[in-house]
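What you see is part of a larger complex, with each chain still in position.
Chain nomenclature is as follows: A and B, assigned in order of appearance, with residue numbering initiated at 1 for each chain independently.
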């Protein structure tokens, strides 16, 4: 399975970037659609499913800025981070299906995965717990003299957790190279922002740590990309962390079993018009970065790649029960 | 009209809220949404936002606020969305709530509801049975009902109790078990175990979802001629050592069963209790059937191997019976 499209050398850089963004956003969308709308309903997915539909610009726009030494700590709606770091779609499907081929070999499910070979730390369920861990990762990078940055992802709701505060504060005091990336999709499960925090923006929390905080249109992948470049440049230059708040909307229920009746009428429609994939495609057409035919071809290629990935995952075996007690410790 | 375990908890809370205006609920997504498992569905509409408080994602604040409200004489019932997240409010429970009465005579009437247990493909963070963190902490009461009757009776007792109670409700039982409940108000006392099945040859001592496993195993063993008693602890703290010891005095053999992992599990406390108190009555080793010492795995073949089940219980019990 290839994970990146060929990029023409003579194309203008924006066009090439747009193409990569489109590819990863489309891959994420298609993978999650298959998981949520097909495999989940077929009973092939083992546990819960949380997708990032409509929020793909955030993992894509940010992770494409990351350099090889950077370390990613994605949250549960950041599937594209895995793709961008070179994890194959097949392994992701296998993960969701509880198969040996998944990143956790069936020990954990869905987005609870990571692989240090790809520079990805797996989340745990407890929200924001990766935030102090990101600080520790950044400390280690600096300690070892590696010019890397930790990318720490979380939702709006996660910022209410004590761990979030402790992690951001510690990173700020230590001036650690961390980019804090908030997916502010305006809901945390059924809880709207106003019941989560009294301030209007997550970025309003930057001054509490004396770190720069920027708000970006989270449905505009190129804007996210550009802001992330600023953020990474800041964090990577010894000035300490940078907080990037990406405003977006959760275009689904919290998980596959949540119909989101609590979301006021009209919001899905309104935000649907700002779909990051549609918007990018329109921009590409308008700027002349691509023609409709190329877009169609790209979409078909994504479908084919995902078909193959699903097939690969389905032939991956379930883990052997005999391995149950292995790997709790280095050696028993 | 049969009532599920989940509905029993719902009813218990509802009735207590009707009975006592000081009872109120707080937690994540328990209001408009009715809770992740819909245990509080309809409460917000009926009791209003004053008594059904949706909170930010802040387990320490949820428990801390419950403590503060409890100190002031209210009777908060705090929901952890999953028992696994109770670790995020841990200090508040084990250091604040548990020690107030002893330190300065202040009552903290508070219930922390913790949906626990595996078998639902929840993986390492939505399946744990963390009761022992609290059983070992003096000052807390710990409850883990197995039946709809007990779930309702115990949630009501927990709400009326003047000490902090950690209420473990097994997610796997929510919609799986049902029974007819009395129409009238009743409670089940905290601290009293129940003999769920009488027997002469061997005692299985257990609690929570494993009570059903034990009963099924006892049924199978009966076909082989073994008369198995099943003791449902219902409450882990205060532990009803009398009922446990009385059963083993009678049968002389004890199999300790829990879904929680082995090392440091409740079976240890039971084993120590038994060898201390009824050593002379024992006609065989005390054996344990528990989950192994691993995180709860996600994939079905692993989770199945992880969880104790009827076969494992029957096998061990048979061995002990023949011992």
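Operating definition for what follows: a contact is a pair of C-beta atoms (placed from the backbone, for glycine too) under 8 Å apart; a residue touches a chain by one contact, two chains touch by 3 or more.
Since this is a predicted model, take the numbers as computed values, not measurements.
Colleague: Report the copy number of every chain type across the entire complex, expressed with the labels provided.
Modeller: A x2, B x2
By our rule, only the chains that are shown with their structure count from here on.
Colleague: Please name which positions on chain B make contact with chain A in the complex.
Modeller: Against chain A, chain B makes touches at 28-29, 32-33, 36, 54-61, 82, 84-85, 87-88, 120-126, 292-295, 297-302, 304-306.
Colleague: Which part of chain A faces chain B closely enough to touch in the complex?
Modeller: 46-48, 98-99, 104, 106-109, 112, 124-127, 157-158, 160-163, 188-191, 195-197, 262, 318-321, 323-325, 328
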